[in-house]
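All protein chains of the complex are present and in place, except for one that has been dropped.
Naming follows writing order (A, B and C), and every chain is counted from residue 1.
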Amino acid sequence: MENAWLIPLFPLLSFVFLLLFGRKLKEGSAYAGILLTLASLVFSVIVLVERMAAPASYKAEAVWLKIGELELTAGFEVNQLNALMLVIVSLVSFLVHTYSKGYMHGDDRFHVFYAYLGLFTFAMLGLVLSPNLLQTYIFWELVGVGSFLLIGFYYFKNEARAAAKKAFIMTRIGDVGLLIGMILLFWQVGSFEYDEIFAAVEAGSISGTMITLTAILIFIGAVGKSGQFPLHTWLPDAMEGPTPVSALIHAATMVAAGVYLVAATFPLFAASETAMMTVAIIGAFTAIFAASIGLAQTNIKRVLAYSTVSQLGYMMLALGSAGYVAGVFHLMTHAFFKALLFLAAGSVIHALHHKQNIEEMGGLWKKLPLTGPLFLMGTLAISGVPLFSGFFSKDEILIAVWAHGNYFLFILAVIAAFFTAFYMFRLFFMVFTGEARSPLGNVQESPATMTMPMVVLGVLAVVAGYVNTPWFGTFLGDWLVEGNEALGHGHIEGPAWIMIVATLVSLAGIFLAYLMYYKKSLARDWFTSRAPITYSIVRNKYFIDEFYNLSVVYATRSVSLFLRFIELFLVEGLMKLVAGVVSLLGKSGSRFQNGQIQTYGMAAFLGLAVLLLIFALTGGYIG
Amino acid sequence: MSSVPITAFLALALILFCIGLYGALTKRNTIIVLISIELMLNAVNINLVTFSKYGMTPAITGQVFAVFVIAVAAAEVAVGIAILLALYRNRRTVNIDEINTMKH
Amino acid sequence: MNSIYLSLLVLSPLLGIVLLAFMPKTGEKGIKLVGVLATLPATVLALLAYFSYQGGKDLADYGEKVRWMQFGSFGQLDPNLFTVYYELGLDGFSLLMVVLTAVLASLAALASFHIKREWKGYFMLFLLLEIGMLGVFTAQNLILFFLFFEITLIPMFFLIGKWGYFNKEKAAYSFLVYNGLGSAVLLIVIMVLFAKTGTSNIEALKVFLNTEGAQLPTPVSDSVKMGLLIALLIAFGVKLPIFPLHSWMLRVHVEAPPSIVMLHSGVLLKIGAYGLIRFGMGIFPEQFAELAVLIAVLGVVNLLYGAFLAFIQTDFKMVLAYSSISHMGIVLIGLGANNEAGIQGAIFQVVSHGLISALLFFLVSVLYERVHTTNINNLGGLAKGMPLTAGFLLAGAMASLGLPGMSGFVSEFMAFLGLFREMPILAAVGCIGIIMTAVYLLRAVLAITYGRSDRQYAGISDLRSFEWAPVLVLIGLIVLIGVYPAVLSQPLESIVLGLGG
């Protein structure tokens, strides 16, 4: 555990190494990346195991920056939460590294891709290990850059450029919130260390309003990263990046960082009811809002993107409802099955030569014997079908919400679950069943490097749930909250009917999708024809992007133009004025110099006269 | 004789000076300008002599000074006329307001 | 006490000037070589000083003091009265600035390989400029400071006016007039202090003006002090530049040759900050505290004004120019906070922006060499033709927008840390600037490097030979500071503790 700090260094090494020698290695770069991430995976597992054994959390720090008397430290900490995260991140990262070997095959910037992956993994692991807010923020930003670079990997595509820029800027908006929040906290507590902050919160040395304020500011940061409403629009666009990236960053790890942050600072939130409420409401709203958009998308990756947004909303909802364990649990399961879904989608896209529109797909079940079933597993998991991982975690969340008494939010969550089940199976049926709706060319299954990781994730998508179930015990939960009351209980008891409701709802969703897209006994436009406006609104994602373009972007431009006006007329004008006055003086002076001797004499005489006049008027001396 | 008050002399000098100044600054003919300047200098002489006779502390130096002034004034005018002649040779004019090729 | 180390350091470029004076006009290679070599001694000595300081050497040992001139005949009363010494010295802050200057000078000399004509005159002026800059940071009294300060003025005028781009003469003049006015105001301040206290030594002034009942030739009232401080603010506000006084600096950034702009925005602008901290804050602490709010406000205004205007520029150089304004706003923010965090942040920003803008402008010159335009509308997809340049450009932009792990972040962070303590609301407003920085930089840089690439840029060559050195050195330093800020903070400890309310 003392060597946990090594874990992020392996990927960093791969980053540097590939930057320097990648050009020579070409595709060989893959091995460097894979091996190094494997190393960090191994270490993380070791750490996790040790962590299981020894309850006490470990922390090591050194002074990083001295400001007068203030000393800012940097170091690393291992506790239950980040031990778990370490494994999730390094595992998914490792799998994605392997997968990409096949997926990115033949790209002339292959090595760059792996370098970027390394950078991102390094940042993400570092983020997880951070013992204080400052360090968190630092890696938080680095993660953002990693994602920025990978989204913009196809730099020559203007869409990619736009998407990358958008992602960076929108997340940065959130980051500023985080920055302000943590600085305010710093001046309250006098330190960025989590434990000291929590101690201060415990001791009640921070005013309630300040807690609420800082908590919400930090949450804004989380909103930005986790693509929560209203800062969610970047995440779907981020699908411009290569699909493995979507799996790694925009499903499993970085977007989960927001949830992780809230979880990591949970005691702070717990201390403020308002903050909790905000988190819960935003979460719930995002969940249903994104799910509803997912209903009408036709791009395979975008559907998944919106479902990610909605699932993250779920997690936020859980945390906001004091369901710490539920949130983290869902974070874990979601990481697995969503990564699986993305990789599977990736393999579909790979097989169809980068076709992404599901309207053009169909009947791939036969052609992709391995991808199909794996995709189905993922779909079942996310839809919360019993015995799949998603089922347990989602169930935990619902219970937590109910137990916390947010009945309205509970209903929203249930509806969201219904939507989820519906659009996921809509996706599944449209892609894999029926007939191909367009010539697909020759389609064959992806190479092993791509399928193997999917298999691993498939297994996890199924079994991951059993670490924390109402039936076989909830040791994940118990372990997570061990020795820290502030996080709440390992398992919240809830009425049994919730589980049944959840199951029914998801099944209903599946059934509806079945009718519409498989049996076709229910016309596809049954709903759309009835409510065309609603449909177009949903299809256009509630026109959020358009709204932003009209408001924020336009406002910025106009401010700039106004300032330019000032620049031209005030600043420059002032300068010109002064210069003009001087030269005018010069002109009049030289005109007075008219070459007439007598004028000169007259000037002297007038000067004398004026002096004498003043002298006479002042009756003598001014001094 | 001494019934004439000092102020009268001073006033005379002042008036003479002003006339001279006026002439020097307004006349077109350079010769007249030079003459006006002579007037101004003579006003000075009157002052000096007056003071040396009727001043609070009469002293001969005033008159000495006056003599110097007269001498110098003569020299000055001589030079002035000489330059004017040179000018006249080249420009065929003594009108002071035409001597303005250099300006601004 | 009296080592000639600093004199050697400051005057070492003179050697180069003399050498060049005797070289034939036409020997391009030789001239360039001598020009670059001549900047090295200073660099070596500066680094030596830095490391031996890290090794525990006392900076006071570098001090030197020689009687220079004495006004009036007050020798009998007091040999020091109205006497000006030639005195150089170092403290943590000036040490950093000297190192920065020396290093940047060497790199800029390398960048000057892009200069096309009359290398002889160019390098002679260049070296003269370096002397001025080094002197400014080592001068221990105001008059000497002013002397070096003005010495930088002349070479700059010629370097801009002769080797600049299209509108060079106009740029040179507005540089001259603005800075002339600035230094004029500065001179008045200096002379008032000198005339009233009889000394121009900075330390002595600190003591005289801040101890009750100090023996002065003529008393200095608080209102006078305030007036002087405001005058200082204007004087250095021109250099920095502060909002309404900045238009000259835009022209310089656009018209001057990039190698000179490296020095200009890397070091010369920083003289403003240096002066404000050294004299404004050092000599008039109380008054400075009173003005803190004003300064912070000015800082935020600079930050936002620059950022928003950079957002709509079409010339990349213009974007960088406005971004300099914006970043100097952060310096002011740090000073306005007027607490340890803020001041240290400001100083960090001074150094880090020096490095970053130098890097960016060097890349600009590399770019201009190949594509002969800096208009972002005509550029695009350069990542194809010159991936390395593009990559470094992106890295530079990231550093400049305050990416953690690079120097920009540390300074920005500390400045805001400081300001949030004193005036949270204002600071919060300032944070908009952080977002805007990202917006305009990405807009510009991505427009140049990403996107469809015109085939006309397909065949262009990437970084080559001498162009590597500046890029690597600068990136290296930027990252070093970002990862291990102690390299800067450690020399500053004493100073930061000394300053600040």
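In this section, a residue touches a chain if its C-beta (ideal position, glycine included) is under 8 Å from a C-beta of that chain, and two chains touch if they have at least 3 such contacts.
Note that in this section contacts and distances are computed from a predicted model.
**Student:** For the chain that is missing from this picture, which UniProt protein name fits: "Na+/H+ antiporter subunit C", "Branched-chain amino acid transport system ATP-binding protein", "NADH-quinone oxidoreductase subunit N" or "Formate dehydrogenase subunit gamma"?
**Tutor:** "NADH-quinone oxidoreductase subunit N"
**Student:** Could you list, sorted by label, every displayed chain in contact with the chain left out?
**Tutor:** Looking at the complete complex, the unshown chain comes into contact with A, B, C.
**Student:** For a quick check of understanding: of C:23, C:44, C:59 or C:151, which residue touches the chain that isn't displayed?
**Tutor:** C:151
**Student:** Which one touches the absent chain: C:27, C:72 or C:476?
**Tutor:** Looking across C:27, C:72 or C:476, the contact with the absent chain belongs to C:72.
**Student:** Using the touch rule from the top, list residues of subunit A that touch the missing partner.
**Tutor:** Touching the chain left out of view, subunit A contributes residues 582-583, 585-587, 589-590, 592-593, 595, 597, 599-601, 603-604, 606-608, 611-612, 614-615, 620-623.
**Student:** Considering the whole complex, not just the chains shown, which residues of subunit C touch the missing one?
**Tutor:** Output for subunit C: 67-75, 82, 143, 146-151, 153-154, 157-158, 161-162, 169, 173, 176-177, 180-181, 184-185, 187-188, 191-192, 194-196, 217-218.
**Student:** May I ask you to list the residues on subunit B that touch the chain which is not drawn?
**Tutor:** Touch with the absent chain occurs at residues 13, 17, 20-21, 24, 30, 33-34, 37, 40-41, 43-44, 47-48, 50-52, 55-59, 61-62, 64-65, 68-69, 72, 75-77, 79-80, 82-84, 86-87, 89-91, 96, 99-104.
Note that only the chains that are shown with their structure count from here on.
**Student:** Based on mean C-alpha positions, which chain is nearest the centroid of every protein C-alpha shown?
**Tutor:** C
**Student:** For subunit A and subunit B, let me know how many angstrom lie between their CA-based centres, rounded off.
**Tutor:** Computed from C-alpha means, the inter-chain centre distance equals 97 Å.
**Student:** Could you grab the centroid distance between subunit B and subunit C? Build each centroid from C-alpha atoms only and quote it in angstrom.
**Tutor:** 65
**Student:** In whole angstrom, what separates the CA-based centres of subunit A and subunit C?
**Tutor:** Roughly 38 Å, centre to centre.
**Student:** Along subunit C, where are the residues that touch subunit A in the complex?
**Tutor:** 174, 244, 246-247, 305, 308-309, 311-312, 340-341, 344, 381, 383-384, 398, 403-405, 409-410, 413-414, 416-417, 420-421, 424, 427-428, 431, 434-436, 438-439, 442-443, 446, 449-453, 485-486, 489-490, 493, 496-497, 500
**Student:** Where on subunit B does subunit A make contact in their complex?
**Tutor:** Those in contact with subunit A are residues 21, 24-26, 33, 96-97, 99-104.
**Student:** State the interface residues of subunit A toward subunit C in the complex, per the touch definition above.
**Tutor:** Those in contact with subunit C are residues 64-70, 137-139, 141-142, 145, 152, 155-156, 158, 160-161, 164-165, 168-169, 172-173, 176, 179-180, 183-184, 186-187, 556-557, 559-561, 563-564, 567, 570-572, 574-575.
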